[in-house]
Structures are given as C-alpha cells and as structure tokens.
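What you see is the complex with one protein chain gone and the rest in place.
Letters are used for the chains, namely A and B, taken in the order the chains are written, and counting of residues starts over at 1 for each.
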Amino acid sequence: MSLPVAVVIIVSIVLIAGALALAAFVWAVRAKQFSIKQLNEGAKSIFDDEEPVGTPQDLIFKKSSNGSPNHQ
Amino acid sequence: MAVQTTSREQFVSFASPTTEEVSEKQHRVEIDDSVTSPVVLYFLTGIWWLVFGSLAGLLAALKFNLPDWLGGTPFLTFGRIRPVHLNAVMYGWASLAGAGMIVWLTSRLCRTKIEETWALYVSAILWNIGVAFGLVSLFFGYNQGMEWLEFPKPAGGLIALGFLFFAYSIARTFRQRKVEHLYVSLWYILASLIWFPLLYVVANLGIYHGVTEAAMNWWFGHNALAVWFTPIGLAGAYYFIPKVIGRPIYSYYLGLLGFWAFALFYNWNGIHHLVGGPLPTWLVTVSIVASVMMFVPVMAVAVNHHLTTIGHFKMLKYSPTLRFVVFGSMSYTAVSFQGSIESLRSFSEVAHFTHYTIGHAHLGVYGFLSMILFGAIYYIMPRIAKWEWPYPKLIKLHFWMSAIGIALYFVALSLGGWIQGTMMNDPSLPFIASVNATKPYLWARSVGGTMMLIGHLAFAYQFLLIIYRSGPTRYVPAWFDLRQTTVEEKTI
Partner (left out) sequence: MVRSTADYRGGEDDMMFIRSFIFFLGVLATLLLGWAGLVGIPNFMISEVQAPKGLERYTYEQSFGRSIYIREGCLYCHSQQVRPVGFGADQERFWGRPSVPADYVYDKPHLLGTMRTGPDLFNIGARQSSEDWHLLHLYNPRIVSPGSVMPPFPWLFEEKISAAPDDKVIMLPDSIAPKGKVVVATREGRALTAYLIGMNHTYPVSQVRAQNDTTKKK
C-alpha cells in the first residue's frame, strides 16, 4: 500500500468517524440529554440525605471535643 | 452547614418485612457489606504486590550505582529485576487495588449490592496466580521481549481471564443499578471494561513482526495507561474530591467533554515512544499531534478537580484521602502537560533514551495513580471493615514518605536525565561521560525510592491492623451507631 492510498484511507476514516460523532452529539442535544438541570443533578448524584452537599467526609485528622474523629 | 435535599426519585426504598422504609444510610451499609470480602481480597493482594514490587524496584535502582552487588546471581540481575518490578507494580498492585476500588465505587454509584460475588473471587485468584506465575517466569528469564508485554502467554491468559470474570460481575451489578443517572466515574470505569480486554488480547495475538510489532508494542504500552490505569485514577479523583469536600464537581459539562476528548485523543499517542525511530514520519507525527491534543481533556479534568478543591485547602489538613487524591490529581495535570511537551521532536531529541522518561513514567503511575489508590483505600476500608484506622500518625508517615519520595525521585531523574541526554548528543564527549554524570542523580533516586518503600511498609502494616481490627480502641465513631442499633449487634 503506498502512502497516498494510506492517506486517503485514513482521512476517509477520520471524516466518517467525525461525522458519526457529530451526529451523535446533535442527536444527544436534540434528545435533551444536555439540560443544565440534568447536568447539575449528575454532579450532585453522589450526595444524598445522609451525606448531603456541604458535608465534608473523612476528616480523620480532625479531633472534635471528645477526642473522636469527625466523621459526619 | 447547608443541607440540600436531593430528589428522592434517585433513591430506592425497599419494603422490608416490617414495611418500614429503610433509610439511605442502612441501604448504604448493606451495599458496603456486600462488597467487603472481595474488595479486601483485591486490596490485600494488591498491597502485597506493592511491597514486593517496591523491593524489586529498590533493588533495580541500587544496581545502577552498585552494579557488582549480588552480581553472581542470575535471578537478581538488573535485566530480570527491572521487568519484575514493572509487572508487579502495574499488573499486581495498580490493577488489583484499582479493581477493588472499582468494585466499591460501582456498587456505591449504582446504589446496589455487588452481583455475582463468586466471579470476583475467581477473578482475584486467577489474576494473582497469573501475576505470580509471570513474575517467577521473569526471574528465570522467560520474557516475551517487549516492554509491558513480558509475561509469557499462559500468565497473560490467566490475567485476561481473571479480568473477564471481574468485568462480568461489574456488568451484572451495573444492570441492577437503582440510579437514573450515571456519575462520571462510572463512564471511565465502564469504558475501561470494554477497552482493556480487547487491548490485551489484540496485543498478544502474535501476528506482528518487525517495526510494525514495535508500533503495536507502544500502541499497547501507552494504551494500557490510556484505557485501564488512567481511567482508574480519574474515576477515583472524580468521586473522592467532591465527596470528601462535600461540594459537587465544578463543571459536569466539562467532565462530559473531557471524557470523549480523552477517549478520542489518548488512543493515538502510542508512537510518541518511537520518535526518531525507524518508522514512517507521518505515523510518528500523528502520535505527537495526539499527545499535544491531550491538553484538551487534561485541562477539562484539571479545571474540574482543581476548581472544586479551591477554597477548601484547609480540609487537606484533616482528611488523609483528600491529601492523597489532591496530590494525585495535581500530579495528573503536571505529568500530562509534561508528556505533551516531551513528545515534541525537539524535546524528545534530548530526553528520549534517558532517565528523564523514567521520571515521567513514575510521576504518572506513582504520583498520579498510586497516590489516588492510597487515598481511595484510606476512605473505603473503614467503611467496609467497620473499624477505624488505628494509628493516624502512620497515615501521615505514609503520606509524607510517598510525597517527598516521589518528588525527590522525579526531580532527580528529570535533572539527571536531561543532563544525560544533553551529553549523549554532544559528540565531543565520550559516551561514558553521559553515564558518569547520572550517578549522583541515581543515588538520589534510590533515596526517594527508599522513602516510598518505608511509606508502603507503614501502609501495609496498618492495613493488616485494620482488617484484623487491631490497635487501640480509642473511640467508636458516630456513624457506626446505625449498624449497632438497627442491625444485629456485632462485637467490635
């Protein structure tokens, strides 16, 4: 396989893959995958009622008044 | 302390026999219980290989300055110990500890018990046998002759098979997920489960020869980082940083962009290991371009991790996990920027073939990946062993030994390697001059490596203490109360 042939093949693959990726992106936007609300929920999904946003975890080196570690 | 209630639709409520709603906390405790044994098995065996691999690494390092030490023993010659070190810490420590972290993280993020636990046991056994068999083979000189692919095929086969059992359990667990949304860490985890088996099998097909095999070798070598090791680290950092701090990740949208840019560009980096080599110019250029393009996903990750941490640096004082993970995420940014620059031809002309690249490699697999794995283990173990780390001071020792150790290691080899490369490229100097110049830097590297080993011994010792629930019982932490009151009381 000569270099020009290889270049043509690679460029074609890249263009087709790029077009498919773009199509997937457009589809995702259209299908409302990207609302800000959803993205914010995604970020907050690791929190819950017991470990809510604003509550640090794992403060092993912090001593509270009775000497126990501050797991909240 | 602002408490924000999140949408209840994201959680499940079971109907227990008494039709009481089980709280999220109890649910989480049950999930943690389901993963305890396999995760401890992965961590325990991983830490074993960490200690073993660190000893091998130190031995290899010392042989640079003391080449005749133990020089009569074929099993301990540098050329065999060096691949023993690499394979033990990568396919042993990093992979097994990473697998343990993935099991815990998957069950937490899917909010469901781990499924097919038997498959995890089989996986751990096969994997460890594979690694052990592979390492013994290397001691005896059975080496496939390619970096990162040294293990003889039977050992590699066991590892691949072990991985499939692991992936099966994770996939089944994923199917039972009780969440609407998949957190970003899960994207990296799931992608790695699809990528890594394929990568490993395609690389070991044996259908390559000549320089194409070299291209395949480094496509594999760099992709092992891209599709297995880095996703482990990023999955961990994306979870532990916001979790410990208590704030959501800075920009989830950037996380999405970062993931796909990562998947796209990282796969094309491999040939930057062969700059100046006997390969078509266009092939090398493609990899250099992809390496520079890595700025995009790395910036996305950097913004997310660092801007989430900003304003909360005080917590580094209190949380061991955060110390390790933030160190790791900063190392990721640094090593990635360094790598992009390093791939440029003008830079590579000096740094290639020198200790500089070894320093870079260790900043990545130790400064980034291993530090994050340490942080993950320090977070996870109390929650599944139902026991606190007995000696916080040992954690601090571990952290500082590792941090200063890798810093010394990296600076020593970067400086020494650059000098080595500069002298190598100066034809007025004999080649041996480049070797002699590196000797003091190699001593410094051994000092750094010794510090890291000390940290690992402290870590391993305390790990044994926590799984045997030893050490002074100083306190019972508040959040253990639930376990004692709502479930059968167990003696701690």
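Keep in mind that, in the parts below, a contact is a pair of C-beta atoms (placed from the backbone, for glycine too) under 8 Å apart; a residue touches a chain by one contact, two chains touch by 3 or more.
This structure is a prediction, so every number in the text was calculated from the model and none was measured.
Participant: Out of B:S23, B:S37, B:N65 or B:N204, which residue would touch the omitted chain in the full complex?
Facilitator: B:N65
Participant: Thinking of the whole complex, not just what is shown, which of B:S34, B:S54, B:S95 or B:T112 touches the missing chain?
Facilitator: The one listed residue touching the chain not shown is B:T112.
Participant: Out of B:Q26, B:N87, B:S123 or B:Q144, which is the one that touches the chain we can't see?
Facilitator: B:Q144
Participant: Which residue from B:L55, B:L274 or B:I419 sits in contact with the chain not drawn here?
Facilitator: Hidden-chain contact among the options goes to B:L274.
Participant: Touching the missing chain, which residues of chain B?
Facilitator: Within chain B, the residues that touch the unshown chain are 9, 12, 14, 63-65, 67-68, 71-72, 74, 77-80, 82-83, 112, 141-147, 175-180, 187, 190-191, 194-195, 198-199, 202, 208-217, 219, 223, 227, 260, 263-264, 267-268, 270-271, 273-274, 276-281, 283-284, 286-287, 345, 349, 352-354, 357-358, 424-427, 431-432, 434-436, 439.
Participant: Please output the residues of chain A touching the missing chain, sorted low to high.
Facilitator: Against the left-out chain, chain A lists 1-3, 6, 9-10, 13-14, 17, 20-21, 24, 27-28, 31, 33.
Note that in this section only the chains that are shown with their structure count from here on.
Participant: Between chain A and chain B, what is the separation of their C-alpha centroids in Å?
Facilitator: 19
Participant: If you look only at chain B, which of its residues touch chain A in the complex?
Facilitator: Those residues of chain B that touch chain A are 1-7, 10-11, 23-25, 28, 109, 179, 181, 183-184, 239, 242-249, 252-253, 256, 260, 264, 280, 282, 315, 317-322, 378-379, 388-389, 392, 395-396, 474-479.
Participant: What residues on chain A touch chain B, complex-wise?
Facilitator: 3, 7, 21, 34, 38-62, 66-72
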